[in-house]
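Below you'll find the structure, written out as structure tokens, and then a few comments.
Of the protein chains in this complex, all but one are displayed in their positions.
Read from first to last, the chains carry the letters A, B and C; within each, the first residue is number 1.
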Amino acid sequence: MSDEDDQVTCAECGFENPLEAERCQNCGADLPAAFAENLLAQVPGQEPFINKARITPAQQVHLRLLGEMLAVEGQALLLGISPRRAGYTTLRIGTSLVLFLVLLFSLLANKPVFTHPSLTSEALEARQLVYALTPGAPVLFVVDYQPGFSGEMTRLGQGVLAHILAQRAYPVFLSTHPTGPAQAEVFITDLGINTGIAYLTPDQYLNLGYLPGGPSGLLSFSQAPQQVMPLTADGNSAWQDPPLQTIQSLSDFSLVLVMTEDPDTARTWIEQAGPQLQGKPLMLLLSAQAEPSLRPYLESGSGQVQGMVSGVSGGVAYQDSAVFTLQSDTSGITWSAYSLGLWVGAILLLLAGLYGVFRLVREQENELSRGDKP
Amino acid sequence: MTQRRFPIFLLILAVAGGGIVLMGYWVDLPALVAVRNVLLRWAATLTGVAVLLGILNLLTVHWLKIIQPREGGVYSLVMLIAFVITFLVVAVDTPTGSWSVWIFRYIQLPVETSLLAILAVLLVVAVARLVVRRPDSFTLLFIGTAILFLVAATYLPGFDIPVVRSLRDWIVQVPVVAGARGLLLGIGLGVVATGLRILLGADRPYER
Amino acid sequence: MTWSSFSSADQVGMVIGFLLTLSVFSYLLRDNVLFRLVIHIFIGVATAYVAVVILYNVVWPQLLLPLGSGDPGTILLVIIPLLLSILLLARAFPRLSSAGSPPLAFLVGVGAAVAIGGAITGTIVPQVLAAINAGVTQTTFPGATRNWMDAVNWGVILLGTLATLAYFHFSARLRNPGQTPSRAAWIEEIAGVGKLFIAITLGAIFAGVYAAAMAALVERMDAMVQFLQALLAK
Partner (left out) sequence: MNLANWLSPPVLGLALLLIYTLLFLFFRYRPIKKSQPSGLLSIRELAPLDQLIKSLGRALESGKGIHLSSGSGGVNGIRGASGLTGLMMLARIARKSAKNDKPPLATSGDGILNALAQDTLYQSYTAAGSRRNFDPSQGQVAGITPFSYAAGAMLAAADQPLKANLLAGHFGPEAALIAEAADRSAQLTIAGSDNLPAQATLLAAADEVLIGEELFAGGAYLQANPAHQASLAAQDALRWLIILLILAGFTLKLLGML
């Protein structure tokens, strides 16, 4: 160390700084912070430095790692990545075969084997909200799921959307994802064609397209929808149809319904758009993966979310209970195939866990046997 | 020695813009709310334009792969051809036109749904690797809860075990609410910490 | 549905969809050329679609249309974001890359403010108040045991929330040399309890992700089965 023991040399430019300085006065780079004396004792074979020298916590971490590395030098290091990958490849191919054959059999047999799920209490609330819609009531239908999740989300949302249309309400589609406009079109046209609902002419719904900017875009839209989204997804002016002229803010919609698989998207709608709703209902159609992290908002009873339907089971239950009958399912997910898939998936996860235990025991035995040899 | 340039202008732009938007959550002055709405609208528009910047970068990366004789250039050529064809069709036919929806329905949807579908297999292998990597009570509880939730979603007639389903309902209404609430509060704290470091000028990622 | 009942566009589409699905599923066997080709086509198509949507929904209505509106107020309000957008797009050319810093600084600042505001007003405060009110409203336990079960549930939720929050406590002190910095014993106890709640919560979410993946797999298998059945029943 330098002889003036109350100086700290800057690593970047070699300038001598007073001990307390956190940044080098010459080039402004970070200075190493104070040495922790007892930490030094960890590094075997190091006589302690002057106790006033400084070491940053990151160097503290490195010293500890160095200490660990020195300590384990003697033992055979178990590599982080186990060399034999073959076991996992066979597991992967085996799982693929089992799942494909089971689903193929179930889809070809096409016999309703599993009983249909029943409506949860929050799905009942959601159904009441849709029943309360008067003809011509504007409904903001937010299609905010990634196209990858369209299988689950179509099965979940088709019953709700058909119910909204059966109430003669006026859905206005919007998305905060760039893929939203096409997703909404696919969703509506599939529903219109397959279910024979005749009143799905273009003037029965509006596709506003993509709202950019995530939370800040959503905040400005909820305050001034007409200025922020003047045009529809395909570029012609949006707001002259009768039910929409009066909409000046989000609270002018009779119901705001958010369809998403990402809890952050749902949370962003709750955080940014919720306060602007002034009591108007906010309903969530959630993928099964988002339900657990959104439940605290439902249970909080602070009225942030009024109704929630989640997962394929929620969609099937909603569709069974609604007053209208959908001639055929448009999403291609029959309940029995899906349920069989879940059961087989659960069994495969259990077997995979057991396989992991078996592999662990075998690796530890090899470890021991390798250790015994001179 | 490079005197670290400290562009005060960028810092003021970030802190002032952010400060006005943040104050708007609590202060209700009409002037502040008006300025805030303008700033939010600009931020939303700029975020949309930034997507174009990202697309330009993506195209340049693939273009460089084509002109440099590195292998993998063919894939980049295929990507650029697919880009040009789709861009022309969707631009002419509008994003919700029949051709555009055709491309979306028969090219983008099958690939994305299949990418998610193969996760149903990959996650099974991942669970096996998890057990080897971390054989402790946390993993046991994690896999056990997952299996219980998958099984409790549906039942074969005659095989219904009511206790499984009411156990699932209790778990999803009590421990999961508690765990999720704790996690969300924690993540909220982390987000506030990260955001404040930027608004107080301690972190300046925009500096060159 | 027989093959002829589909329009020719749908027939071509179903063939392409079928082949693309098989190519992606082939990744389960091993990474192969077909999979990479399909992925690059997918990236090209997805990117192009987004580019056009941005032009239709952002650039045209919010940057260019107002210019022609004639009223100076809106024109002024559009000039600044238009300028910032041009500076931002200058980032695509390495020579001008420092020009793009002002819009980036503005976006980072506003983004941070929306993050803080959203996190506090949308998550931290409502969840703190919910934890206090312990609003266990929808427990489905019948009649008499209701208030006894509610009390237990309120206790478990309160304990779980606080233990999970305490699990993440980061600060630690160097208790004895030679060991890593560790936390006080009582914090480790609470963290141990929190760990159980985290495992259960993440397990429930993992089941949700697996169910979503299973729904996608069933949908893809069903599409392939429908395609083959339609083809064979020509």
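Just so we're on the same page, a residue touches a chain if its C-beta (ideal position, glycine included) is under 8 Å from a C-beta of that chain, and two chains touch if they have at least 3 such contacts.
Keep in mind that what you see is a predicted model, and the values were worked out from it rather than measured.
For the chain excluded from display, the touched partners among the shown chains of the whole complex are A, B, C. Of the listed positions B:Gly24, B:Pro95 or B:Gly186, the one in contact with the omitted chain in the full complex is B:Gly186. Within the complete assembly, C:Gly111 is the residue of C:Gly13, C:Pro61, C:Pro81 or C:Gly111 that touches the hidden chain. Only one of the listed residues, B:Ala31, B:Ile67, B:Val163 or B:Ala202, touches the absent chain: B:Ala202. Although one chain is hidden here, its contacts on subunit C can still be listed: residues 31, 36, 39, 42-43, 46-47, 50, 88, 91, 94, 97, 100-101, 104, 107-108, 110-112, 114-116, 118-121, 124-126, 128-129, 131-134, 158, 161-162, 164-174, 180-183, 198, 201-203, 205-206, 208-209, 212-213. The chain not shown here touches subunit B at positions 2, 25-26, 43, 47, 50-58, 61, 64, 72, 75, 112, 115-116, 118-119, 122-123, 126-127, 129-130, 133, 142, 180, 182-183, 185-187, 189-198, 200, 202-203, 205-208. Mapped onto subunit A, the footprint of the missing chain covers residues 12, 20, 22, 29-30, 33-39, 51-52, 54, 56-62, 65, 80-81, 85, 146-148, 177-179, 213-216, 261-264, 267-268, 272, 289-290, 292-293.
Throughout what follows, only the chains that are shown with their structure count from here on.
Between subunit A and subunit B the centroid-to-centroid distance comes to 7 Å (mean Cα coordinates, whole Å).
Under the contact definition stated at the top, the residues of subunit B that touch 2 or more other chains are 21, 40-41, 43, 45-48, 51, 94-95, 100, 104-105, 108-109, 112-113, 115-116, 120-123, 143, 146-147, 150, 153, 172-173, 176-177, 180-181, 183-184. Among the residues of subunit C, those touching two or more other chains are numbered 25, 28, 46, 49-50, 53-54, 56-58, 62, 110-111, 114-115, 118-119, 121, 123, 127, 130, 136, 138, 140, 201, 204, 207-212, 214, 216-217, 219-220, 223. Note for the complex: subunit B touches subunit C at residues 7, 9-11, 13-22, 24-25, 38-43, 45-53, 55-60, 75-76, 78-87, 90-91, 94-95, 100, 102-123, 137-139, 141-150, 153, 166, 169, 171-189, 191-192, 194-196, 198-199, 205-208. Taken together, the subunit C residues at the contact with subunit A in this complex read 25, 28-29, 46, 49-50, 53-54, 56-58, 60-62, 65, 110-111, 114-115, 118-119, 121-123, 126-127, 129-130, 133, 135-138, 140, 174, 177-178, 180-181, 201, 204-205, 207-212, 214-223, 225-226.
By the touch rule above, subunit C contacts subunit B in their complex via residues 9, 12-14, 16-17, 20-21, 24-25, 27-28, 36-59, 62-63, 77, 80-81, 84-85, 88-89, 91-92, 97-98, 101-121, 123-124, 127-128, 130-131, 136, 138-140, 153, 156-165, 167-168, 194-204, 206-214, 216-217, 219-220, 223.
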